[in-house]
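Below, a portion of the complex is reproduced, with chain positions unchanged.
Chain lettering (A and B) follows the sequence in which the chains are written, and residue indices restart at 1 in each chain.
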Amino acid sequence: MVDKLKVAVLGATGLVGQRFIQLLCNHPWFEINYIAASQASIGKRYKDSVTWLVETPLPENIGNLTIQSAEPEAIPKNIDIVFSALPSNVAEKIELSLAKRGFTVVSNSSPLRLEPDIPLINPEVNWDHLKLIKVQKKKRKWKGVIIKNPNCTTAILTLSLKPLLEEFGLRKIIVTTLQAVSGAGLRGVPSILIIDNIIPFIKGEEEKVENESMKILGKLENDSVKPASISISAMTTRVPVIDGHLEVVHVELLKEHSVNVIADTLKMFKSKPQELSLPTAPQKPIIVRFEEDRPQPRLDRLEGKGMSIVVGRISKAAKIGGKWIKYIVLGHNTIRGAAGSAILVAELYVKLEGMI
Amino acid sequence: MVDKLKVAVLGATGLVGQRFIQLLCNHPWFEINYIAASQASIGKRYKDSVTWLVETPLPENIGNLTIQSAEPEAIPKNIDIVFSALPSNVAEKIELSLAKRGFTVVSNSSPLRLEPDIPLINPEVNWDHLKLIKVQKKKRKWKGVIIKNPNCTTAILTLSLKPLLEEFGLRKIIVTTLQAVSGAGLRGVPSILIIDNIIPFIKGEEEKVENESMKILGKLENDSVKPASISISAMTTRVPVIDGHLEVVHVELLKEHSVNVIADTLKMFKSKPQELSLPTAPQKPIIVRFEEDRPQPRLDRLEGKGMSIVVGRISKAAKIGGKWIKYIVLGHNTIRGAAGSAILVAELYVKLEGMI
């Protein structure tokens, strides 16, 4: 490869933006050429504007970059990929305008995720949905393209469900989540509300999990995604944990299978990103632990550099019916659940498009 | 009432023991006459032996009591009720011996809870199971009696389920818990395992919830309890919260009902302890909150002096079927879930027996 592809990061000072910076700053294919944040930060050096909360130090060269405008007209034409970590309230307008102007937008923000012609990609789960791009281009007449990665909780959940769906079929899913505070952004959860406490509600989260999962686990047929015929109910809570969403899952399979077979199916799972050896693809997307007390957020969230999910406590919920199983799944919410996923989507796209 | 009944507290230095002390020290019917703890503490003053962790100060007169032996032969004959907060590994032997010697034992410890002739009482839920005492006396030929109160998580869960069972009928229950560290006792959860973390496992807890609930929600028929024909699956986790177990519950009812009807049914629920105006009975056993982000452990655990449970976020889980509802319930694990329940059981017993 002669040159790296040039990328922009919009919303670079937020928690997800910081993860984008961290994961991109030594990336073999991509180089950060443009970082943008809100009005108040424009013109400042990144390091003077960000409250850097990632556990590895901010690289000096990135720290010295000047923050630019996120306005579509300001983005240089030579940017190959625009990563968006923009807040929901401004994301849609900017991303639509960018696509019109010909940019390839890979976005972690929530608007437009459920649009029929916009691929919502969790790379190992539904990489083939990227084919929606053709539909999108045709319908929208854009030179550019918008690709979305899922909500954090959904990304972790659907990765654990995919092999079960393929091998055994799924009927009902009931999931309760224990989500880290980083998922709410820097100022999302005041400390006085979470020390010695649980907040049993996260605005909009349950709808996202229920709706996005249907699309991601759906099948691409005749240029559109047919939602999976599964039913999901989610209850989401916020817990005093820095990083790592833990999800307690009950699943009704189409028929009964042994715990061993289920565990094997999960841990053997690989998909296109592994096959293509994409730089950000974890060797093992799903790590299965057999200890009685794992996964744990603090100890397991960085497995596979934060891109693997960890499944544990797989067992049968036989009392409620032989086809019911239960397990716990953990994933790093700002890596597998956000910036890492988006970067893996971008890798998949540029590889499949032959840009690299 | 001329004289208070004399009570003993066994296992008085543990966290549940401390709650017994707190709740009994100004009790209108009971007075603490004997406190016992493990060998190493015998002969010391209570205040020199306990790591007092209750948020109200240790009463001076109790603090000065001398700790006695928990051996059955050491308990004075004039003790009317023996409250047991003994650790599981020693509880069974001591309690059986006490009952043989003629004592009335009200016990929070887990052994024997599932014995067919031993009443397992969550006062508002199955006060009528106290009638098993007759069976017990007949079968065991004891002069005394053993009555159990349930596991903490079970006590909270079954209280929320009882009105639903009665009014609507229940089929399946799927519950995920977020449990406070006080439930594990003083040394149960090392801080290095729980700061910025979740432990997704509590030894024996899920079996207790699944099994005890069946007995508590069961019907007394022909001198034995016929387990409820409900199926339960529980997943239990430990979270960084001091007091208050939060439980996320999915329930399949026998037929569909509106959220309003369900909420009304829960909040109107009263039972024998309220009818008898027992001293420890909360005026409202179930408090229903309609805010989107309640109940929360730190803010709601002391409702009804820790004896009420708080239910919130009641809604339909329509995607998985019209008969499914979901809600969150919170209860104080060492009050409603342990010492408070036991004391309410004792109050019920002495009232029904005419001892007061």
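The working rule: a residue touches a chain if its C-beta (ideal position, glycine included) is under 8 Å from a C-beta of that chain, and two chains touch if they have at least 3 such contacts.
None of these values were measured; they are calculated from a predicted model.
**Student:** Quick one: how many copies does the complete complex have, if 2 are shown in place?
**Tutor:** Full complex, one repeated sequence, 4 copies overall.
The rule we apply is simple: only the chains that are shown with their structure count from here on.
**Student:** In whole angstrom, how far does the Cα centroid of subunit A sit from the Cα centroid of subunit B?
**Tutor:** Distance between chain centres: 42 Å.
**Student:** Give every residue of subunit A touching subunit B within the complex, in rising order.
**Tutor:** Residues of subunit A touching subunit B: 172-174, 176, 178, 193, 195-201, 203, 210, 231-233, 235, 237, 239-242, 246, 248, 250, 292-299, 312-313, 317, 319-321, 324, 326, 328.
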